[in-house]
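Working notes for the structure below.
All protein chains of the complex are present and in place, except for one that has been dropped.
So that you can tell them apart, the chains are marked A and B in the order they are listed, and the count of residues begins at 1 in each.
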Amino acid sequence: MAAVTAPTLPGVAGEEPTRLHVSDYLRWSVDHKIIGVQYMATALFFFIFGGALAMLIRWELLTPAIDLMADGQAYNSLFSIHGTVMIFLWIIPMIAGLGNYLVPLMLGAKDMAFPWLNAFAFWLIPPAGMLMILGYFVGQTEAGWTSYPPLSTLFSGDGQTLWALSLHLLGISSILGSINFIVTIRNMRPAGMGYFQMPLFVWAVLATSIIVVMATPFLAGALTLLILDRVAGTAFFNPAQGGDVLLWQNVFWFYSHPAVYIMVLPAFGVISELLAVHSRKPVFGYRAIALSSMAIALVGFTVWAHHMFTSLTPELRIPFMITSMIIAVPTGIKVFSWLGTIWGGKIHFTSAMLFALSFLSMFVIGGISGVMLGSVPWDIHVHDTYFVVSHLHFVLFGGSVLAIYGGIYHWFPKITGRMLDERLGKIHFWITYPAFFLTFFPMHLAGMLGMPRRVAQYAPEFQTLNVIISIAAFVLGISTFILLYNIVWSLYHGEKASANPWRALTLEWATSSPPPSTNFIGDPVPFPNPYGYGTEAAYNYVESQNKKYGTVNPADYLPAEKSTAVTSE
Amino acid sequence: MAQNVAEQGLSRDELIALRNKRTGMTVFQISWIMVFVCLIVVNWQLRSNSPTWPPAGVEPLPWALPTIVTILLVVSGWLVHNALQAINANQLGRFFGQWRAALVLGAAFVAVIAFEWITIPTTGQYSTVFRVMTAYHAVHAVAIGLYMWYVDGRVRAERVTARDTWAVEAGMKLWYFVIAAWIMFYLVLYVL
Partner (left out) sequence: MSSSHPPSPRSTPNMTPSLALIIVGVVVMIAGGLGFTLFIPMILPPQASTQAQQVDQLFTFLLFFGGVIFILVEGVILVSVIRFRAQPGDLADGPPVSGNTTLELVWTAIPAVLVTVLAILSYTVWINTRAIPANEMSVGATAARFAWTFNYEVGQETLPTTLNFGDLKPEIQADLTDEDGVVHFNNPKLYTWVGQPVVMEMQSQDVNHAFWIPAMRVKQDVLPGRTTEIRFTPTMAGNYRIVCAELCGSGHGAMAGEVGRDGELLGAWLIVFENEEDYLANFFDPAAATVLVPPDDPALLGRQILASGAYPCATCHTLDDLGWTGNIGPNMNGIGDRAAARAQTTGDADGAAYLEHSLRHPGDYLVPGFGNLMPQFNPDPGQPNYMPQSDLDAIVAYLLTQTANPSN
């Protein structure tokens, strides 16, 4: 790969952007940009925490016997907290942070619809995270992130209750945040931006928020009952007293399956932005991508019991297999549209683009294994094995995390006013990509061959595979520090970023980097097609932006007679 | 949507803010009603595990009193609706009459449910589900009732005027929510 550095256009100094101090991020603030950064920083902290637990998991699994951990119980807490933290305290807040930072900017708005509520939603997260970590140290949080009763109602320790309370807070935070997104997107689009002129990231956030407001209340309901069973003596999940263990599974998955799309749809949105900008070509099939997010959100509500193929009444399994497989169609539309986007473009191998491409190549593996899992007879063999662990990391790490990495490289200049170091970015990429694959791909084999998940001790014949996996996992862990180092280093020493270093057309680039506290000077006018690359108008738009960012006047870039041609793109 | 006579007099920013609040309220209601739907699903699944419902040997809940208060609750919905119209038309006297009557009916409703709650047996799936559902609903009814009472005070203090009646409108919509949620519960607990 020839190293192609980021194409930089001469940045023009306009109004000096507001410089913020670290302490501004430790305080209550209602500015969506500060809140966005607060979300992302908190999430990164929990990523390291959850990742450190993963390193302990992999260390324990170097040998077939239990040796690192005192006993199976200690190991069970490890992956329970690892899974919960990664999902609820890393991916979901990270995405909320990106959304918070970007959605108002992409819409040319000054802030979110409800700034106070926005800050409130964020400030639920640190205490919730503390409760979760406290729960880990109190102990007996060991029923997995899915916490199936009666196992989760059996322990007398408080860890499991703290876990449930923490999730409750996180769920409320996520509902409040999503209400805010929906209202902002519905009501605060600028003149000239209909739904089908919105950037695809905004579409993705909209679809995600709809899922959150519809599904998360079920998590709240399930957790309420779990807490009551644990502390108030009810018996909803206790079969000895007329309760039902499948009740939890149904209600929990009714939330948690849609939740996987909560985690991946915004990643899809990021990818749509990145691929178009860095291959300098319009998104192929804009409408199809926008609407398929909605289709996935909708069908996603009908598949929950595919997690219960070995517990559900056998007669009910087939319908859920069919709905699960249907999801492959709208997702396929996205994948093929992305391929259509890069095909024939001018691909610039920036770090952001490398991660976007790696997302595309790895997510599809997770998707294919997902469809295999959707097939009832095959799932019966591999359910609750490392095959599933592999699937879930391919879609969560290979999907969400790789997209987030790409997003960090892409938007860091906007957020901080400095570029991330591209050389370090490439080192990060070339270690992460193979290490990721070697960590998670062999897990498929272990699972198919007979290794169940959630075990600290396993049959000796799986040791070779596990050693390979663990070594790759350690490398993967180390590669994360390159990113962290890059972030910290570039914050102080990175190359100064111009307003629009990637020459993108979406509105967040039509203001200084970082944006002033009011985001824009005056009311920004969006470029009619957020992905209208390859036209003279687009070229002129970017040029004019670099001359005077802040307000961009269409007259600067749209010759009157050409404007219609561009809009119809 | 109850259009405020004075709404046209709002500034552009105020109008946007009002529109946001209205959308926000709707989305919030759609979202939060799902918790109640979830409890209904719980009720159904537990029910489907038992050959009869209520399970053999358990007395079905008395339904007469709850039916009466359900009707009263619906009436209170009509009252809050009138109250909003009254304040929009700047008829404070009528507002207080309707609004407080609704509060009284709401309080009567909560009292009857509380009575049911303490009189039914504390064990057994049939009554646990009943107790959890009604308690969950009552928490909302009481909290929203308290908010409406607070709004009453704001109106008295002339903080809510015909120019901006959002506080009253919010109270009304939240009370509608309490009513809608209860009707669902009533059907599941007493009728179906």
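One rule holds in what follows: a residue touches a chain if its C-beta (ideal position, glycine included) is under 8 Å from a C-beta of that chain, and two chains touch if they have at least 3 such contacts.
Note that the structure is predicted; figures quoted are calculated from it, not measured.
Chemist: Quick check: which displayed chains does the absent chain contact?
Modeler: Spelled out, the missing chain touches these shown chains: A.
Chemist: Tell me which of A:Leu26, A:Met130, A:Ile318 or A:Leu484 is the one touching the absent chain.
Modeler: Selected residue, touching the omitted chain: A:Ile318.
Chemist: Just name the one of A:Pro127, A:Gly192 or A:Pro239 that touches the chain not displayed here.
Modeler: A:Pro239
Chemist: Touch as defined at the start, partner being the missing chain; which of A:Asn187, A:Ser375 or A:Gln463 qualifies?
Modeler: A:Ser375
Chemist: Hey, which chain A residues sit against the chain that's not shown?
Modeler: Interface residues of chain A facing the absent chain: 2, 4, 7, 66, 71-73, 76, 142-144, 148, 150-151, 154, 156, 239-240, 243-246, 279-288, 310-311, 314, 317-318, 321-322, 325-326, 328-329, 332-333, 335-337, 339-340, 342-349, 357, 360-361, 364-365, 368-369, 371-372, 375-378, 380-381, 383-385, 444-445, 448-450, 452, 454-460, 503, 529, 531-539, 562, 565, 569.
Note that only the chains that are shown with their structure count from here on.
Chemist: If you average the Cα atoms of chain A and of chain B to get two centres, how far apart are those centres in Å?
Modeler: Distance between chain centres: 36 Å.
Chemist: Over in the complex, which chain B residues touch chain A? Could you list them?
Modeler: 16, 19-20, 23-24, 27-28, 30-35, 37-39, 41-42, 45-46, 49-50, 55, 124-125, 128-129, 132, 136
Chemist: Could you list, by residue number, the parts of chain A that touch chain B in their complex?
Modeler: My answer: residues 113-114, 175, 178-180, 182-184, 186-188, 213-218, 220-222, 224-225, 228, 234-236, 241-244, 246-247, 250-251, 254.
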